Every structure is written in C-alpha cells, then in structure tokens.
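With one protein chain withheld, the remaining protein chains of the complex are depicted in position.
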Amino acid sequence: MSKNRLEDFTDAVIAVLITIMVLNLRPPDGVHVSDLRPLVPKVSVYLLSFVFLGIYWNNHHHLLQVVDRISGGVLWANLHLLLWLSLTPVAAAWMGPHLHDSAPVGVYGVVLLGSGVAFTILTRALLAANGEGSRLAQALGNDRKGTLSIAAYVSAIAVSPFVPVLSVAVYVAVAAIWLIPDRRMERVIAVDVDELD
Amino acid sequence: MSKNRLEDFTDAVIAVLITIMVLNLRPPDGVHVSDLRPLVPKVSVYLLSFVFLGIYWNNHHHLLQVVDRISGGVLWANLHLLLWLSLTPVAAAWMGPHLHDSAPVGVYGVVLLGSGVAFTILTRALLAANGEGSRLAQALGNDRKGTLSIAAYVSAIAVSPFVPVLSVAVYVAVAAIWLIPDRRMERVIAVDVDELD
Amino acid sequence: MSKNRLEDFTDAVIAVLITIMVLNLRPPDGVHVSDLRPLVPKVSVYLLSFVFLGIYWNNHHHLLQVVDRISGGVLWANLHLLLWLSLTPVAAAWMGPHLHDSAPVGVYGVVLLGSGVAFTILTRALLAANGEGSRLAQALGNDRKGTLSIAAYVSAIAVSPFVPVLSVAVYVAVAAIWLIPDRRMERVIAVDVDELD
Partner (left out) sequence: MSKNRLEDFTDAVIAVLITIMVLNLRPPDGVHVSDLRPLVPKVSVYLLSFVFLGIYWNNHHHLLQVVDRISGGVLWANLHLLLWLSLTPVAAAWMGPHLHDSAPVGVYGVVLLGSGVAFTILTRALLAANGEGSRLAQALGNDRKGTLSIAAYVSAIAVSPFVPVLSVAVYVAVAAIWLIPDRRMERVIAVDVDELD
C-alpha cells in the first residue's frame, strides 16, 4: 500500500510535468503554416523532454515492480528525483529557442545529469530497504545503461561551451538507447508471471 | 498492478490536459454579458476538445478493461498516444479564434489524426501482448468506427485549405459518432460480469 | 475496478482545477502588507470556489461509495459534471475583481447551476445503472438539499442584474449548508461498516 502511494504520487507529478511543458508551446500569432516555423525548435525540445520524462516514468514503473519494501529514505530519494525532473520544463523552455547557445544547452545537461544521479540514488535506497537477496537486487545486476548515460551527460556538459550542438546530439543519443525497454527488469517480472501460472 | 499504473498515469495526463485547456479561456476585460461574445468560438473549441479528450479517456477505459497483459511496447505505445493528445490544447488554442483559417483548422486535424493512429497502434501493441485468443481480440472484432474516423480526419485535412469550415464540421461529426458508447467492449465486459454472478 | 478508475479520474480533474485557480492569485508588485489589499476579493472568491469544488469532491466521494455498477452513460454523465466544474476557475477569475457587477456574478451562478444540474443527472444515471433496490437508491431518498441548491442558484441568477451582491450572498449561503456532511450517505455506509464487523 505504501508502495502504491509512492507510485501514484510519482505518476501524478510526472503527468503534470509532461503536460505543463505544453504551456510553453504558445500558438503562433499568424494563421499560416509558415507561422509554425519558429515553433519547430521548441516542439523538438518538447519531444526530447517528453521522451526523457517518459523514460523515467517507464524505468520507475519497471523498478518499483520488483520492489517489496519502502522506507522513509526511499520516500526522500524519490522526492529528490522528482525535484530534478521538475526542473525539466524550465530547462527545456530555455534550451528550446537557443539550441546553439552554450549555457542553455549545458544547463539542460545538468538537469539530465541530476535526474540520472537521483535515479541511481533511488535505486540504492531501494536496495538498502530490500536487501541483497531481494528480487530487486537480482533484477538490477550491474547497471551498465545507467552508468553510460551519466558518463554521456558529463561529457555533453563538458563539450557544451565549445560545440553546444554536439551536446544536443548526445542527449538525443542517450534518449534513443533508453527507448529500448529495460530487459533486466522484464526478465525477472516474466519469471514471476510464469510462477503465478 | 502494472496495468493499474498505466491507467493511473493515463488518467492523470488526460485530467491535466483537459483542465489546462481552461487556462486559454481568460475572463474578458469588460463586465458586460456582451463582453463574452469574443469568447464564444474559444469556448466552442474548448467544448469540442474536451469531448475529444473525453472520448479517448472513455475508449482507453473500455479498452484496458478487457486487457490482461502489459508489455514494454505497450507502455511506449501509450506514451505515444499521450504525446499526440498533449498537443490538443495548443492546437485548440490556435484554432479557437481562427475557425475560418486553413492552417489552424488543418493542424487541429493533424493532431486528431495523430491521436487516432496512436490509439490504433496502442490497440495493436495490446493485441500482440495478449494474443489472438484473448478477451481483447474477441472484444475488438473489426474496428469500423476507428477506421472511419481516421478516413474522416484525412478527408478533413485535405479539405481544410479550401473550405476550413467543412473540416470543422467533420470534426464535430466524428465526435458525435463517438459519443455513442463502444458496445463492442461493453458486450464482453457484460459477459464477464454475468460470469461472476 | 471500473468504478475506481472513474473515481481516480474525477479526483485528478478536481485536484487540478482546485490548484489551477491559484494561478489567478499573482503576488503583488509591492512589498508591503497593504499591497495585499487588492488581492482580498480575489482570495475571497478563491476560497468560495475552493469550497464549492471541495463540496463536489466530498459529495462525489460519498455518492460513489454506495455505488456498485458503472455504465457507459455514467462515464459521460461524469464527464459532463467535470465540464461544468472545469469552468469554475474562469468564472471565479471574472467574478474575483467584479463582485458588484451583474454579468460576472450571474455567469458564476450559471456555472454553479450547471454543476448542480450535472450532479443530479449523474445521480440519475447511477440510479439507472444500479436499480431501484440498490444501496444507492436507499441512500439517496429524496434529495432535498440538492433541489434547494438548484432553486437558490436560479433565484441568485435572476437577482444578479439588480442586486449582484445579494446573489453572492446566496452562493455563500448554499456553500454553508453543504459544509454540513451528507448524513444520508453516511448512514448507509455506517450500516455497511457495522455489518462487516
């Protein structure tokens, strides 16, 4: 039950964040298709941020499915993750029209990095609450994709003062590797479902 | 449980979208009933968009009720649907004061079409996860109303450069045929309820 | 389960509405307590609208607790209620600074009336789905407070062109009589709880 409420709250926050970003997409003043052109970079950043928040929702969903126990520390680790995610709309609003400027692109990377680190901390807090022999520990194994993403964010931030567009490309690439669903979790869940049959 | 969380998240996103559209309805500056007149087209488009989002919520509700299994692909197909639905408020805000202009009317149709196609993709992903002999496969049968809507949206978009008002009429007509609840699903659900008695 | 999702969606919409109204409360430009004075009518209307939405949430909560079956018609009756409730923030934003003007006060009454009528329609749709001998039918009895409220709203709208401030007083009075919890439902629920013991 405790776990349910954590999931519900996280879902609600991510749902609001994902839709609040739409408020940055103001309709153009003109009435021609060409008036949409200035919206293109904004819409692209919206898509990228939607995908990132979608990835976190998906991963959170998979992660919590193999969790049996929640602790006070987990609640705060989860709020810490939500705090970083909540900065996505502002960071996206700044980067949207400034894809070639160092600061907005770098700051967007910092928000991605913060979210990634916060997710890792949440994983650790859940491991501490559920123990070494838990389904979760078994499901996590070594978190290669997570470590890779964090390394990629750090590189992208480092590169942003010089070639911001390269940093943006890295963000897109990281999103792409995450769109592949997390097999590690699915394997354990599948086993559980089989055992139920 | 997995299914519950998918439903909760979808409900939360649609709930936020449906209410965020109200933010486009700014109160008039004046204090007379006549000052409400410029709001009439905006309110009409709000009503239409509310009904469309309501239809998707209803159909999603009916669809998920006959679903037993969720997969990673389903999660992304669902997020893809939410992405299209999330563009409804912007599209509505643009079309609101421009019911006689081709581009805003056509773009609104593109968002409706995208949502319709995304719903079909979600249906396919659910079918793939639940198998040919599932309750879902039995409930879906041939999706006449869905195919008809998509054809109607395509026609409305094609017509929008010439007679935008006709496109708007098509959108209203499609909304009207969906207001009739989806008997296909209700039939299967009714059988289940009877079996439980 | 069907019922749960209806409740979740309604909760989410009302939760967003109740908090979106806060967006109308912009902080003053000055930094003195006296700069808050122009906010007083706005905050008062916020309080009133918060209480009205709270009343609908409470009544919806009590109503659904004695409901066993949901139908397609109920889903739409519920969306119809949410549509009226969703107009509360705009109506409140208009009435906030114009408590002595006929149109904003009258329109606020129309939204209250629409919500009240929509709640009655929802009750009827639920009765039709649950039957004459259901717990719901037993719990509802004759809906005196509901009928009284609708009569009060009609009177307040009729009076608004002449003495708008009197209409506002009627709105406050109706809110006050609803703050008393709905004993009819609680009686039936209490019986159920006793039977479970």
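Side notes on the structure shown:
Going by the order they are written in, the chains are A, B and C; count residues from 1 in each one.
The criterion applied here is as follows: a contact is a pair of C-beta atoms (placed from the backbone, for glycine too) under 8 Å apart; a residue touches a chain by one contact, two chains touch by 3 or more.
Computed from a predicted structure; not experimentally measured.
Touch with the chain omitted from the figure is made, among A:L82, A:L122 or A:V159, by A:L82. Note that of C:F50, C:W76, C:W94 or C:F119, the residue touching the chain absent from this view is C:F50. Interface residues of subunit C facing the missing partner chain: 7-8, 11-12, 14-16, 18-20, 22-23, 25-28, 31-33, 35-36, 47, 50, 54, 57-58, 61-62, 65, 179, 181-182, 186, 189.
Contacts to the hidden chain, counted on subunit A, fall at residues 1-2, 5, 8-9, 12-13, 15-17, 20, 23, 72-73, 75-76, 79, 82-83, 86-87, 89-91, 93-94, 98, 101-104, 106-107.
FYI, only the chains that are shown with their structure count from here on.
Where the sister copies subunit A and subunit B meet, the same residue numbers recur on both sides for under half of the interface positions. To overlay subunit B on subunit C by their CA atoms, one rotates by 90 degrees, a value rounded to a multiple of 5. Averaged C-alpha coordinates put the centre of subunit A at 37 Å from the centre of subunit C.
Contacts with at least two other chains are made by residues 12, 16 of subunit C.
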